[in-house]
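Here the complex is missing a single protein chain, while all its other protein chains stay put.
Moving on, here comes chain A:
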Amino acid sequence: MPQSLSLAIEIICASLQLSRPEVDITANTPLMGAFPDFNSLTIMSIVNAIEEQLGCEIEDEELTAELFESFGTVAAFIDSKLS
């Protein structure tokens, strides 16, 4: 599993308070709309965690609905921040 996907899963599961062994997650696992608890506070928590982990700053303009479509789209965003 790529490091960015692994990190995305860690961060999203922590934000949604999901226990990883209980859910089988791949890059294609949908995110927004798929979890009842997924709301603006979850998004804030995920974005904050990415910033703290990578030491980067994420601009408001970068926060689009497409970013939170799936675990894979979040992983791709992390990759873009690492490059």
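We adopt the following convention: a residue touches a chain if its C-beta (ideal position, glycine included) is under 8 Å from a C-beta of that chain, and two chains touch if they have at least 3 such contacts; residues count from 1.
FYI, contacts and distances are computed from a predicted model.
Hidden chain, UniProt protein name from the list "Na(+)/H(+) antiporter subunit D", "Hydrolase 2, exosortase A system-associated", "LolA family outer membrane lipoprotein-sorting protein" or "ABC-2 family transporter protein": "Hydrolase 2, exosortase A system-associated".
When the missing chain is restored to the complex, the residue among A:27, A:54 or A:76 that touches it is A:54. Annotation for chain A: contacts to the undisplayed chain at residues 6-7, 10-11, 14, 39-41, 43-45, 47-49, 51-61, 82.
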